[in-house]
Each structure stands twice: as C-alpha cells, then as structure tokens.
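Every protein chain of the complex appears in place save one, which is left out.
In this document, chain identifiers A and B correspond to the written order of the chains, with residue numbering beginning at 1 in each.
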Amino acid sequence: MSTPLLQVRDLVTEFATRGAPVRAVNGVSFDLAEGEVLGLVGESGSGKSVTGFSILGLIDPPGRIASGSIRFAGQELVGASGEAMRALRGHRIAMIFQDPMMTLNPVLRVDTQMVEAILAHERISQAQALERCAEALARVGIASPGERLAQYPHQFSGGMRQRVAIAIALLNRPSLIIADEPTTALDVTVQGQILFEMQQLVRDAGTALIWITHDLAVVAGLAERIAVMYAGRIVEQGGVDAVLDRPLHPYTRGLLDSVPANNPPGRALRQIPGMTPALADLPAGCAFAPRCAQAGPDCQQPPPMLRIGGREVRCLRPLAAEGAS
Amino acid sequence: MLVTILRRLAQTLLVLAVTSLLVFIGIFMVGDPVEMLVNPQADQEERERVRVEFGLDQPMWVQYGRFIGNALSGDLGNSFVYGRPAVDVILERMPATLELAALAMIIAIVIGIPLGLYAGLKPDGRIARGIMAGSILGFSLPTFWVGLLLIMVFAVQLGWLPSTGRGPTVSALGLNISILHWDGLKHALLPATNLALFKLSLIIRLTRAQVRENVMLDYIRFARAKGLPTRRVIGVHLLKNIMIPLVTVIGLELGSVIAFAIVTESIFAWPGMGKLVIDAIFQLDRPVVVAYLLITVALFILINLVVDLLYAVLDPRVRLDSSKV
Partner (left out) sequence: MSPWARFRSDFAASHLAMAGLLMLALILLLALVAPWIAPQNPYDLGKLDLMDARLPPGSASMDGALQYRLGTDGQGRDMVSAILYGLRVSLLVGAASGLIAMLLGGGLGILAAYLGGRFEQVLMRIVDIQLGFPAILVALILIATLGKGVDKVIIALITVQWAYYARTARSAALSERNKEYMDAARGLGLSRASIVLRHLLPNALPPLIVVGTVQVAHAIALEATLSFLGLGLPTTEPSLGLLISNGYEFMLSGKYWISVYPGIALLLTILSINLVGDQLRDVLNPRLAR
C-alpha cells in the first residue's frame, strides 16, 4: 500500500485565553490517500475548521499548534519554516473558504486575484497566466470568462463567487484541497450544483479532498470516507456508507437520528439531549458522556480509539456493529 | 454618479446660504452695522453718508439681499486696514496658508501611515506600544504651546531654523510657492511640523485601527492560503482596503488643518489667511473677517465634495453599480 498523501497524528491546536489554553483540536489523527475524498463532519465548535487551518499552517496567535505531526507527501508541516509553508499553500495544498463574499478582496479585480495565485508559485508571463485563469473559469462553468475576469467580486452572485474560489483552488493543480463548508452560505439549489461540479473536477484531476461540513446529507453523496468530530476529537471514522448506515458511536447515531428526513412524520423530532460543551469546560474523560444514554462510570476516563473492521471509534461501548465489519 | 454630484452641489449651496445668513446676522446685526463699514475714526457726517450709501436704513431682508448680491459678484466690502476689497486681501494670502497646510499633511501622512501600519501588524511589541503611547501624547500636546517650544529650541537655542516668517518663493503652476525653495522650506519646516503633530497622531491611530480590523478578515486569510508572499498580502490586499477610509479621513482633516493654521500662523508670523483674520478680528476689520469665513466655508465644502467623489472612485463597490449576474 502506498504511503498516504496526508498523515495527521495526534494534532493538538490550542488557543490562549485568560485562563488555561483551550484545545480546539485535541489529539486528532487520520490519513488521507491520494485522490481520496474525506468528509470531516461536526457541529460548530467541534474543531473541524481549525483542523483544516492547522494543516495549512494558518493558525494565528493567540492560537498555535501545540503538538502532533502533519506529514504531507513525506514533508513534516508542523514547525516547517514560513517560506516552506508559503510555497505549499495555493500550490500543493489549496483551500476553499465558507463565505465567498468575504474571501475575495472586494477592491481588487478578479483577474488580479487569480493571476497572483499563479505568479506566486510559477514564473510565467502575465498573458499566459491570464489564459490559464480564463480556462479555469470556464472549467467551473462561468460563461464569458474573458469579461468576467475584468470584473470585481461584488458583481458576481454568491454561487458564482464560490465558483471563482474553486477555480482559484484548482489553478495550480494541487494534490489536496481543503474545503471549509463551501456551500453553507449558498442557496440550496446552488449548493447541489456546486457539490456535483466539485465532485467532477476533483475526480478528473485526481485531487484529494477534505470536505468540512456540519451537514451529513452533503457528505453522503460526496465523500468516500467520513470522520465525525466532537469537542476537538474524532469520535468515529470509516467508509461513508458503513458509518452512515451502521454508526458505532452514540454521537453519530444521535446526529443521524436528529436529521428531520430520518424522522417519521407526526412524531416528535429526536434530539440529542443536552448541549455541546464549551471547549474551556470539557469534562474529564469522554466529552460526550454527559449526553450519552449508555455512559457508564468508566467513561470518566478518556476512551481509547478502538479499531473495528476498517473503522475506528472512540468509545468504550460502541453500538453493536450488527454483524457488519 | 451624476445624481450624487447634483445632490451634493445643492447641499453645498444650502450650507453656504445658511452660513452667510448666520454670518450676516452675527456681524451686521449685532451692534451698529455702520461701525462695521466705517473707519472707527470717522465722524458723524461720514457715518450718515455711509448709512445712506449702504442702504442701512432699508428693511432687513433688503439689506441681506444686497449683501448676497454683492457677495455673489465677489464684493464683500473693502478692508479698513488695507483699503482694498476684502476678497482680494484674503485670496492673496491663501497660497501661503495652503502650502503650509499641504506640507503639514504630507509630513503627517509620510510618517503616520508607516508607523500606524507597523503598530497594527505587531500590536503587542514594545515598539508598537511606544508608538501608540507617543500618539496619545501627540494629540494631547497643545499645538500653540508646542509651537512656542519649537521656536525656543530650534530657533533660539540651536539656531538651526528661522523662527518666524515665510521664506522666498518660487513661481510654479502660476503661484508663488515657497517650499520649493530651500530657504523657503527651512522657514516652513517648523510651522508645518507644529501643524502636523496633531494630525500625525490621528493618522497613526486610524491606520492602526484599520489594520487591526482588517487583518482578522477572511480575505487576508484567503490571500495567505493562496501562498502569496507577506509583502503582497500587506502591501496590496491590506493597503488597498484601508486606503479608502484613510483617504476620506485625510481629506476631511485637510480642511481642519487649514483652519487650525490660524494658530500656527500667529505664532510663527506666517503671512497666511489665518494670521490675517486674527489681526482683522482685533483690528475690527469686519469685511475681512466676513470674507475669510465665507471663503473658508466654501473651501471646506469643496474639499468635502472632492472627498466624496474620491471615495466613489476608490471603492469599486460604489463606482460600479451594475446588477449581479
């Protein structure tokens, strides 16, 4: 088996506060193979976005990567020099953000913002760069790319802006794209389109993709593997079908149950009791224990990651695998 | 755009009208109007003559009408002290004030923006904190007192720079500008620095605030995620965004600097409009005071208008109002 493209081991990213530092990412480990699509799922505050930023080295003070390792194509990213990271960003690893209105600079033209992404990593002429940008825009389905390039972000609709962001991410043919909730800020119909298009593009180019979202429905169609995060930890990992059909962690079960579509009409919607804990106030041991129906006294200890079949679950009492492994 | 300009023009006229009314009421109504127009040494016969000649026996609105009519044709009465049209006297001295104000603003901008940028990018460092403390000192220092100190130190004690007066002028752009001449620059340096101090502090603080607000925004992160060198992220992306509010404030402050030149000109005996009007107030040369007020008000409104237009030019969101696709 070839080495994974990305290997994250025991990543801890913390933020300084008035009191003790808060661990937004609390010991996260996962692998990503070349060309693989991983869905990173969790509620807000679960640490999924921070994980994405940590990989790119975009954690600013008062945050920092406290410990752990991130190996990308054999290169260790944690502690790498600023210049090394800069060379990687936008080149080998690209990122797509959530709100396209805020991510594109409103006072610069689109072509400026696209061409600079190329020229930061390659020495080609302005004209050649522009050509590539026009091609990229066409590939993401933007009509009359030549005209569009001369325009400003506010002249695009939300969906179009996100397409531009996707085009920028693909410009330098990265090996890995980290997409942080790219469709959350868009209309539902546009969401579907973008999802579909992303899928195609990524498949065609053989790019690995980490899709960060809180929406289970989104990952279902898109990802090959899925990792569920809760309070800074991955609580369950595995093939998407296996995890969604036969979840092992009570939290995953709760998430699936609470999706309105999975609830029979006329009955009260199922909810996970309690609330997500504040990261500064985590219980010792399993963070989900206070809300878990099957928690026991041994859940006061941090549960280890159990390996069941090709899957992982961080629970002392994983739900019965029902014969499947 | 045209609509905006027209609207602003209408506003301008309204403000001018209101100001002229206020000035008229103040200057001509308070006390005996004849006193405003005759030499204080004139005898009774002279006063009667003036009263009839200027129609001061006419009803109020007729007088105001004549005042406005005269004003529009550029006649605001003759200065007692100089015996010439007040408007001419003011306009003659205007270039001196304007060049002082311009030099002061240049000093404030050239020193202020880089310092503010630094303080915003490294806000917790010792240098940044020193800069901010210095800026509070800068706008707490009473301008006129600093002027005295500057004269005492640089002119009297050290003898490096002349203490009063304006240097020789050089003809350029149809005006007589002294700062283009080396000796003229020496004369202008102290008063300009004095005038610049307050604005310098303001610009430092404003720039820093803008930088701190903007560095947290998504578009900066996105620019870094593209792998752009820091030089470009700060120098192009950040700077272009903070320029917009900066330019508008600087433009507005220019008007304030022109007004505040009154104080500096008095201390340094700089032959500009400001010194003229102070002398005029003491010499009861009312026509000159009136002329100064109206001309300066018109100048400010002009500056405001230019700033508004500049804002529209700099911010593409305002400039291009086309609907989105």
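FYI, a contact is a pair of C-beta atoms (placed from the backbone, for glycine too) under 8 Å apart; a residue touches a chain by one contact, two chains touch by 3 or more.
Computed from a predicted model, the values in this text were never measured in an experiment.
> Please identify which residue in B:91, B:121 or B:141 touches the non-displayed chain.
B:141
> Return the single residue from B:9, B:133, B:180 or B:306 that touches the missing chain.
If we include the chain that is not displayed, B:133 is the one touching it.
> Where the complex has a chain not shown, which of B:91, B:111, B:185 or B:278 is the residue touching it?
Of the listed residues, the one touching the omitted chain is B:278.
> Touching the hidden chain in the complete assembly: which of B:91, B:111, B:185 or B:259 does that?
Of these options, the touching residue for the absent chain is B:259.
> For chain B, enumerate the residues touching the unshown chain of the complex.
Residues in contact with the chain left out: 15, 18, 22-23, 25-27, 30, 133, 136-137, 139-145, 148-149, 151-152, 156, 163, 252, 255-256, 258-260, 262-263, 266-267, 277-278, 281-282, 289, 293, 296-297, 300-301, 304.
Just so we're on the same page, only the chains that are shown with their structure count from here on.
> Which bits of chain A are touching chain B when the two form their complex?
56, 58, 86-91, 94-95, 97, 99, 102-108, 116-117, 120-121, 152, 154-157, 160, 165, 168
> Considering only the defined contacts, which chain B positions touch chain A in the complex?
Listed in rising order, the residues of chain B that touch chain A are 217-219, 221-229, 232, 236-237, 240-241, 244, 314-317, 320, 322, 324-325.
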